[in-house]
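There's a structure below that I have some questions on.
Complex shown without one protein chain; remaining protein chains in place.
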Amino acid sequence: MTGTPRRRPAPVRDFIVSRGISGAVSLFIVTLLVFAGTALLPGDAASALLGQNATPEALEAIRRNLGLDQPLIWRYLAWVGHAAQGDFGQSLASGRPVAEVLLPRLGNSLLLASVAAVLLLPFAIGGGIAAAIWQDSWFDRVLGFTSMLFLAMPAFLVGYILIYVLAVRLGWFPSMSVAPLFGGASAWAKILALPVISLVIIGQAHTMKLTRTAILAVLATDYVLMAEVKGISRRRIILRHALPNALSAILSISILTVAYLIVDVVVIEIVFSYPGLGKLMVDSVAYRDLTVVQACGLLFALIFIGMNFLADLLALLVNPRQRVPARGA
Amino acid sequence: MENTVLSIEGLCIDARAPILQDISLAVRAGEIFGVIGESGAGKSTLAMAMVGLLRAGCRRVAGKVTLSGQSLFDLSQPQLEQVRRRKVSYVAQSAAAAFNPFYRLGDQVTELAALELGTPAAERRKMAADLFRELQLPNPETFGARYPHQVSGGQLQRAMIAMALINNPDLIIFDEPTTALDVTTQLEVMRLIRKIVTARGCGAIYISHDLAVVAQLADRLMVLRHGKVIETGATRTLMETPQQDYTRALVANKTTTSPAVQARTAQPIIALRDFAAGYGGVSLVQDISLDLSAGHITCLVGESGSGKTTLARAIAGLVDVHGGTATFQGKPLVPRLEDRPRDARRRMQYIHQLPDLALNPRQTVREAIGRPLAFFAGVTGAAAEARLRQLMRDVELPEEFLDRYPGSLSGGQKQRICIARALAADPEVLICDEVTSALDPLVEESVIQLLLRLMQQRPLTLLFITHNLGLTRRFAHEVAVMQAGRIVEFAPAETIFAAPREAYTRTLLDATPVMERGWLEARL
Amino acid sequence: QGTPKRGGTLAIGIEGASTGDTLDPRTFNSPYWAVAAGSIFNTLVEVQGPANDLKPGLAKSWEGSNGGKTWVFDLVEGATFHNGKPVTTADVIYSLQIHNAEDSRSNSRAIAAGIAGMTADSATRLTIDLAEGNYFFPAMLSNYPLCIIPEGTTVFDGVGSGPYKISRFSPGEVLELTRHDGYFKTDAAWVDQVVILAANDPAARASAFQSGQVQIASMLDTRTAELIKAMPGKGLVTLSSSQFVGFNMRADIAPFDNADLRMAMKLAIDREDVLRRVYGGMGRIGNDTPIPPNDPLFAADIVQNSYNPEKAAELFKKSGITGPLQLHTSDAATVPAVDMAALFKEHAAKAGIEIEIIREPADGYWANVWAQAPFHATVWGARPTADMILTTAYSAASPGNDTHWGNAEFDAAIAAARVEPDEAKRKTIYAQAQALLSSDGGAIIPVFGDVVEGVAAEVEGYVPGTQPLANYRAAEQVWFA
Partner (left out) sequence: MRNLGFLLSLAAFAVLILAALLAPLIAPYLPSEPVHAPYAAPGDGGLLGADSLGRDMFSRILYGLRYTLGISLTVAVLAACAGVSLAFLAAFRRGWTDILLGRLVDAIMSVPQIIFALVVLAVAGVSLTTLILTMAVLEATLFYRVIRPVAADIVAMDYVEVARLRGEGLGWYLRREILPNAAPTLIAEFGIRIAYAVLFISGLSFLGVGVQPPAADLGGLVRENALAISVGQLSPLAPAACIALITLSVNGIVDWFIHKYSIRAELG
């Protein structure tokens, strides 16, 4: 073998294919779950839509309109088919296209997640690395204890304390994070402040703990010991020998943190009335807004599966063992 | 001594319990100092201490380590690092784990040159290429561009030696550098080490648990056991006139031989014809024709990866059979384990290489041995108890061990339990896959003795897999030599050792170190 | 209070919004949409102040004749919609008619259905004929869903004639409005922008008000009111409102089709305790009718239902009903509803009646539980006239009859009151109706809690009415000091 082969390395291609297939299978099961779950919601959509004034004829008409008279399988296929083209139908509650309802909320969720991630990741990952390097030092212990504390706290507690101290007492930030039209960027910053702070506080504990574990695993390897025996300085060992190898783990952790920030923040959205996807889904479940619930569920799963895929792919790309084929070319 | 590169005086290291006690030694430039000891004796701990490093949890209680005139444990961290960079190198047991998977080999090998001298990249590539050439690595110019996972174990080990040479050290520490390699590669690495030390005139520490290897390489020897020095001296003196019982036992000419056996019966107990087996459609062993004679010991030898285990497991029904025929006592052997009748499963017992993994840590010895009794023969209660005690006596273990968990037993004891468990089924054939290779030489010998005694007591046939040709020579009735999934030679032991027919068999025999003086020199 | 000033952005936090909201006036059915309607639209007639005085809206004057059966309205001149189109009688006719359309879910459908015919005498003069006489008809037209939109609107985009027009509408989230420059009332709409925030959670509303994020907050918890008032810059307005929280027993199905059981339940709740614990003492005892004691039409002479565990136990036994009664409640029917249910359970237990409380998620409550479960919490906002609440909530034919109680005598009484011009006689008729409701009706209305609203000190011009947020028209009234 001379030199690395030019063509796209087979492991990456194989990975994309195999993970793509398994992701698709997961997604397929999710569509089944989501569809079955929402199709079983009590009181069918038609009567929910018409409320008290429902006459049998009107109900029948609406059912026909929504395709509710079709067999379940057919409805499922139609739904998946349309969804694949980005058409999630109309919101049963407001009659607007679901995509129109969803997109601004998705934007809000992404905004909140990315701002929180930008603040959270450097802090949490840096903290995790530092805690691993100075394992069992007072720094590590304090960090360990505080993160354990925050992991133990229910999210709404953090939210309420922040509202009380920063909004009610100090009046620094608005307590409700509803998007403002009048006021521009600084208003946005104020609106995002409290949910972001809560997410940073709650999320950092988890991310930091994962990072610390990942770094410790690398620091315990033979090649780090070897570098030490070679007389390489501590600093260089950490920066050049340990960190690159922990990189794939850190990348995965970061991406999964972002996924968590998009997807798993319902309680925070409720506490601050933040108009994100989670709140939309909670509200839509309450209104029996089937089409929106279906779309939300699918979107959540898609984000989650996609993020996991991305995490694994990045981990693969930074790891030469995975990226470059073994012997020969 | 003026040209002493390393001296250790009264070194004691504790973790929770003492690991090293009162170690003293001195190594001169140009000599190879051998350290021999069983697993866990403290060899690696000692090697680390030689570069002033203590593993996490370890504590130096007393003693001094002086390397190139500097007392390592008195130095500041930067000074210590400098000494490590300039004066000493270390070759680890597992090269695969000791190379950073993230960087190319060339960069890792020349990292110190870049750090210490600021050598530019182009020059470093040349340096590395020269070293690779010296170490007879393939394509020395481009070898450095590979990642660790792209080269073989033996090549990696040599790359590690190259890395050790880059800083022209006063002392190189080899910590079991050949343990993970097969005999032919081992011989090459041994030759290299000898050549380098002679050529460069540096001092070397060679650590191993294999007396034959150390005896060939080292000028002086130290025997380490349970963290204590048993004996130190010139290799020749030590080999010829050992002072301590332990050393004597190590050195002793192994006298056991195979038990006298009946002539080969016409009807083999197991017969394979054109047998092929493997995983997932790929045949890893092919064209196997082999007869196991009742009451005989058949040794299966061959280098690592040649398919020994695969073949044994195929016979046991654990690997898919792809073709050929197999008979057991004249009747066809059902390929799939699950399809075999219970009695067939009983009559053939398999003993694994690593007793640690073969015993369920959450079952007492009584449960482990008692289960086959209950399962195959339905023996329970008092009858079972009597059988259990008998089996413990058979494998020469105290009856109290019945209530112990495997965790509190030594490796040799565990392997005896595994043997007892196999015997509990009252088998006719025992398949032993390297059952002694994880054990220390003395323990290995006692287990072999046990097997031989058992064979005299009951009608047992043994298929014994090993890579230890010395053992095979003393012990086997027939030998089958495997290479690349085929049996290249199958003959009575005397024939194989006296007049090997195949070139491969000869290479294998030739590369196996023996304790005779001058063996390595003859092969340089 | 100083002189009115232009400028500023007013933020209002109020409950009752949802992601399914639309701008179709026929779907308006919550405080949030009442206030939104009051900011975007106009009705023909408005009510103002504690005495429910009728004021001109888009109609500058009106006149009833023919025993309250024929009404003539004259529209103001110069009123325009946000799109510049002038408001005409055609628009008014269209706006009222849509409530009676076939697919209408309007809570004002009954009002629209009572209209026998409408004639546009000119662009500004309109004659409305009613099927039956009703002297309260003008007041009824102040009901917020009856707001005026341009004729022919099919895509409901929120174009109205009101003081503010929509800049952004995010359902369940926020409604952002800017001043309508051509607004026909020249002494109103002082602030430049209005933001109406969906604040369904009472705690969120309270903290938004305290943190200064909103200047006006609806429905604050009475028990914590004092603590908020103590904060600098935070003013409170207390309304002796006819809004109430009650429990509905569906009189049409088992088990509450049993009158003894209904009375047993009415006697099994300790009204004094509810007033003290749920409303911090701020409110008035109710007598299971929607008419509060401070209303001039309140029937003071009829029997007051009050806590009597022994009698309740007796009636309960007599009813022959056993087993726990499931009471559905939710935050949607306000926090007091949840608390009151918990207290009710305690009180009833003393009478040997077991109540099992089912708490429903807030947001689906109105669609799925209210008016449907046999025993559930309800809340009714203040209405400008006694007739309206009695008709909407208790007449057999009304879609809003959430107790499903049908009593011909009662229906006849309120129909008679509507056409009775004599006040004293009217009062007697209403007393009779109240007696029927109180003794037989399906509603338990223990207390009329005062409504506490937060109005920041810098907000001026706020005229409290009987309905929340200055009869829902706070946005056009106030200015910043």
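In order of appearance the chains are A, B and C, and numbering begins at 1 in each one.
Here, a residue touches a chain if its C-beta (ideal position, glycine included) is under 8 Å from a C-beta of that chain, and two chains touch if they have at least 3 such contacts.
None of the values given here were measured: they were computed from a predicted structure.
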item: Chains in view touching the one left out; value: A, B, C
item: Touching the absent chain when the full complex is considered, from A:103, A:149 or A:189; value: A:149
item: Contacting the left-out chain in the complete assembly, out of C:64, C:202 or C:400; value: C:202
item: Among C:51, C:101 or C:227, the residue in touch with the chain that has been omitted; value: C:227
item: Full-complex contact with the absent chain, from A:34, A:200 or A:258; value: A:34
item: Absent-chain interface as seen on subunit A, which is shown; value: 22, 25-27, 29-30, 33-34, 37-38, 40-42, 141, 148-149, 151-157, 160-161, 163-164, 168-169, 175, 206, 209-210, 213, 263-264, 266-267, 270, 278, 281-282, 285-286, 288, 293, 296-297, 300-301, 304-305, 308
item: Those residues of subunit C which, in the complete complex, touch the missing chain; value: 201-203, 206-207, 210, 221, 223-224, 227-228, 273, 276-278, 280, 329-331, 335, 338-339, 341-343, 345-346, 357-359, 361-362, 364
item: Residues of subunit B in contact with the chain not shown; value: 316-318, 337-338, 340, 342, 345, 349-350, 352, 354, 357-363, 371-372, 375-376, 421, 425
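Everything that follows uses one rule, which is that only the chains that are shown with their structure count from here on.
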item: Where subunit B and subunit C are represented by their mean Cα positions, the distance between them in whole Å; value: 88
item: Distance from the mean Cα position of subunit C to that of subunit A, given in whole angstrom; value: 42
item: Inter-chain centre distance, subunit A versus subunit B - centres from mean C-alpha coordinates, in Å; value: 49
item: Set of subunit B residues in contact with two or more other chains; value: none
item: Touch list for subunit A against partner subunit C, complex; value: 43, 48, 50-53, 58, 91-95, 101, 104, 163-164, 167-168, 171, 173-176, 178-182, 270-271, 273, 275, 280, 282-289, 292
item: Partner subunit A, residues of subunit B touching it in the complex; value: 48, 51, 53, 77-78, 80-86, 89-90, 92, 94, 97-103, 111-112, 115, 139, 142, 145-147, 149-152, 163
item: Touch list for subunit C against partner subunit A, complex; value: 9, 13, 18-22, 103-105, 167-168, 170-174, 176, 193, 195, 197-201, 204, 207-208, 210-214, 361-364, 367-368, 371, 399
